[in-house]
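What you see is the complex with one protein chain gone and the rest in place.
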Amino acid sequence: MSMPSAVADREITFAQAVREALAEEMRRDPAVFILGEDVAEAGTPFKVLSGLVEEFGTERVTDTPISEAGFTGIAVGAAMTGLRPVVDIMFGDFLPLAMDQIVNQAAKVHYMSGGKLRVPMVVRTNLGATRRSAAQHSQSLHALLSHIPGLKVVLPSTPYDAKGLLKTAIRDENPVVFFEDKLMFHLKGPVPEGEYTIPFGVADVKRQGTDITLVATSSMVQVALAAAQILEKDGISAEVIDPRTTVPLDARTIVESAKKTGRAIVVDEGHERYGVTAEIASVIAEGAFYHLDAPVKRMGAMDVPVPFSPALEDLTVPTAERVAEAARALCGRT
Amino acid sequence: MSMPSAVADREITFAQAVREALAEEMRRDPAVFILGEDVAEAGTPFKVLSGLVEEFGTERVTDTPISEAGFTGIAVGAAMTGLRPVVDIMFGDFLPLAMDQIVNQAAKVHYMSGGKLRVPMVVRTNLGATRRSAAQHSQSLHALLSHIPGLKVVLPSTPYDAKGLLKTAIRDENPVVFFEDKLMFHLKGPVPEGEYTIPFGVADVKRQGTDITLVATSSMVQVALAAAQILEKDGISAEVIDPRTTVPLDARTIVESAKKTGRAIVVDEGHERYGVTAEIASVIAEGAFYHLDAPVKRMGAMDVPVPFSPALEDLTVPTAERVAEAARALCGRT
Amino acid sequence: MRRTAPRTETQQADALQGVAREQWLAMYEQMIKIRAFEEQVNELYRGAKMPGLAHLYTGQEASAVGICQALRPDDYITSTHRGHGHCLAKGARVDLMFAELLGKVSGYCRGKGGSMHIADPQSGNLGANAIVGGGAGIATGAALSAKRRGSGQVSVCFFGEGALGQGVLYEVMNMAALWKLPVIYVCENNLYNEYTHYSEVTAGELRARPAAFGIQCVEVDGQDVRAVYATTRRVVERLRAGEGPAFLISNTYRYFGHHVGDVNRAYYRSKEEELDWKARRDPLAILADWLTGEGLADAGTLEEIERRARAEVAAGVEFALAAPYPDPGEVDQHVYA
Partner (left out) sequence: MRRTAPRTETQQADALQGVAREQWLAMYEQMIKIRAFEEQVNELYRGAKMPGLAHLYTGQEASAVGICQALRPDDYITSTHRGHGHCLAKGARVDLMFAELLGKVSGYCRGKGGSMHIADPQSGNLGANAIVGGGAGIATGAALSAKRRGSGQVSVCFFGEGALGQGVLYEVMNMAALWKLPVIYVCENNLYNEYTHYSEVTAGELRARPAAFGIQCVEVDGQDVRAVYATTRRVVERLRAGEGPAFLISNTYRYFGHHVGDVNRAYYRSKEEELDWKARRDPLAILADWLTGEGLADAGTLEEIERRARAEVAAGVEFALAAPYPDPGEVDQHVYA
């Protein structure tokens, strides 16, 4: 069950948290295995999986050819027949290559079979720009997956959440798409030694506040927290809420906060248009309609392919300063 | 330029309108050609393209293998080098197979090349459930495409719009995804003999009204119009607005209408969660914030894979009755 | 048109030794049951009693039956849009299939799947699939799972030759070969992808496709259930011995349209071609001739079998017509497990 995220004696990185979750689950359940490109000896280009192949062998940490559709499809079949694959899609940008397997197969098998077949698999992948990797290695495509019934979508924003949510994902009986923020792998945070999981659909109030609600996902949680600090100096008390899973979405916690504060900004690194900010903003606008003092503000990534040049790339993603500025405007303090 | 859609001496079906648009553009510009499965002699399973191969030959109406990714990719390359392909994706459900070509290639080439390369291509496909075709042949996936910068997304709702918008799509210098409603192919409507095109990003007010705004797309426009008729009997005057393109979106017309009526429902056949209704609803909630008398209501398809059984399938899609009911509730008339 | 299988009579005779008369009769019964089943599907469609469409397996019966007879009950299959034959041959019940086709809650998928999505884990059927090539990943994954679990199961991936257009098939064949997975890719070449002859959309030799991954390929006359059965048995033996995947080309023909409404077919194939296959290469006739020729069955026995099969099919239709639709509350059940 969920635990307060701040209480722990040790700090580990986000990458370590992911690795620990995998290792613990693989020890617990021999059906769990990892499939993906350069996951074994290389431990992925991000080195997130380093050491796992040494403990579990290449049977359970298996390098694949560069065949995202193929190995995701293989995972679907393995999941239907008793295994619990964790598939590694090296960059979230490559999800479109495996889209048919995820959207038309994994997400639908349980329903189409009237509940007879199950697909307990995890697709681990990532999101996030500002790494100077250009348009095909920088996307945050979680909105696409969140739109498809049958999938669950997880967006951890701290080492603590990453570990607890990944363990839940692996134990879930459904296909779960798990997005890690590439820029967060080295971020350290408190993670207790002991076993814990975090339930899906339970938002985490990362910071309490009274004047405005900042709903932020994944990479944008730190941005929102930094914005809240800036705002504090201006005498604006911001509440930061991290939904942690877009599907299922903890609409209640989000709406209650917006009702309390009367103002809300939704910050997410996916493109703004037809993205996650649209869903959450309309959930708030509907649920807190009679309590809102200002329109809900959406701040997603710009609706442009991610540019390579640092001079441009940094403009495309919400920053603490811009979020704080928007918050001040919403609070009538400009 | 846009013409009033009601004025024309003849009525043709939606399928005929699509075929006319293609034939006219192919006559006008030898660079235009069609690529897809069973597009030639068969004219597709829906027979929408019947007769084109006879006029233009198999060089310009070309049957492909069952290779959605492959032939979409080929179209991207052809478009970059002087041709104007119109790709036929037999069911919108197969878009995920071509997703990498659309999302990572077609949509981004112009931007990544700093404007040097262009991809003037059209992906013609369809949407719509209630044909008893089950989960893999019934999806309305236009939200996924609408989320990706670099793509334009078109959703015609009448034969008139289909013809004018398809001609615009073919002449556009960008990749355009064109969604036809499968249930509408036999629908007849007025289409003038003469040449016309319809600009993107211009919503069409399909019906004027004063009490509530129904924003509806594609298949749902007829549903909204039928709902408006029901509502008229209840003394509620509904305005029906068809954005016609989700990208670019004519936010102004939509917001102005909502400001006028003070109430809005967004009706769309895509899944509701993280779908098109979310974007449009939040555009309204933000833009008309100070004019709304009630929260914007979203009515998308249920967030379930489309079930086969008629007993279930019909429950998943908004109907005129349910839209009218929601409108009455919003207007405080229950 | 390729109609003979490149196997030697001796090999086949060897493989068939010890196959009892009862088994041949059982295959005959399965084949005729499939045929009768599809006749009823067509009737239901024409009588507007079946929602949507269906793709009939008629003409291809020997392929599914010969292959599935060589499998264990717990071996896996994945099937296609043209899947009724595969499902029945692997052990699905006629009544529950009809119920599914009519969208009834008593159907295999509670009416949620329909004709193109029959799944029956009990008989090893991991589901028909409406995406061409959609079973390729699943079947290969099931083989991976079987191998890891050491269960000795094999996995059979049925698809039409049209699926050779799907890239994912090559991706998974590569991995199956690398990891020596016990999967058979069964390419049922009925000559047409919908309304297009396969040769117009398929470059090179079919057999060269699996060869590209070092996968052994066997080709068989898919109208002769004995050939199909004998070949599959040999292949399955090799798979269970851990020798890695195989590719089986089963040359066959669909008698009717691509789907039930595809009636005017002259623009893509000739009436003569259809009549020729029916007259000379009918799988039921071929087996019946052999059974009677060998004195393993007389006309009466075969008629009795047919009567029984037809009765089962008729009862299945009755059952399905009378069965209830799912409750509206079902609509959002089974989205998540």
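Residue numbering begins at 1 within each chain, and the chains themselves are lettered A, B and C in the order written.
Methods note: contacts are C-beta pairs under 8 Å (C-beta built on N, C-alpha and C of every residue); 3 or more make two chains touch, one makes a residue touch a chain.
From a predicted model like this one, the values you see are computed outputs, not experimental measurements.
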Item checked: Touch partners, limited to displayed chains, of the chain removed from view -> A, B, C
Note to self: Among C:71, C:143, C:169 or C:246, exactly one should touch the missing chain; which is it?
What the structure shows: C:169
Next item on the list: Touching the absent chain in the whole complex: find that residue among B:8, B:39 or B:79.
Entry: B:79
Margin query: Can you say which of A:243, A:305 or A:318 touches the chain missing from this structure?
Written below: A:305
Margin query: Please identify which residue in B:104, B:197 or B:282 touches the non-displayed chain.
Written below: B:104
Next item on the list: Considering the whole complex rather than only what is displayed, give the residues of subunit B touching the chain that is not shown.
Entry: 33, 59, 64-65, 67, 69-83, 85, 100-101, 104-105, 109-118, 120, 149-150, 152, 173-174
Next item on the list: In the full complex, which bits of subunit C touch the chain not displayed? Write them out.
Entry: 164-171, 173-175, 177-178, 200-205, 208-209, 211-215
Note to self: Residue by residue, what part of subunit A touches the chain that was omitted?
What the structure shows: 37-38, 41-42, 45, 63-67, 69-70, 93-94, 97, 131-137, 302-305, 307-312, 315-316
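As a working rule, only the chains that are shown with their structure count from here on.
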Next item on the list: Could you tell me which chain lies farthest from subunit B when each chain's centre is the average position of its Cα atoms?
Entry: C
Checklist line | Interchain centroid distance [CA atoms averaged], subunit B/subunit C, Å | finding: 37
Margin query: Centroid of subunit A to centroid of subunit B, CA atoms only: how many Å?
Written below: 30
Notebook entry, point to check: In angstrom, rounded to a whole number, how far apart do the mean CA points of subunit A and subunit C lie?
Noted result: 42
Margin query: Can you pull out the residues of subunit C that are in contact with at least two other chains?
Written below: 109, 111-113, 117, 129, 131, 134, 167, 335
Notebook entry, point to check: Multi-chain contacts in subunit B: which residues touch at least two other chains?
Noted result: 93-94, 97, 134-136, 302-305, 307
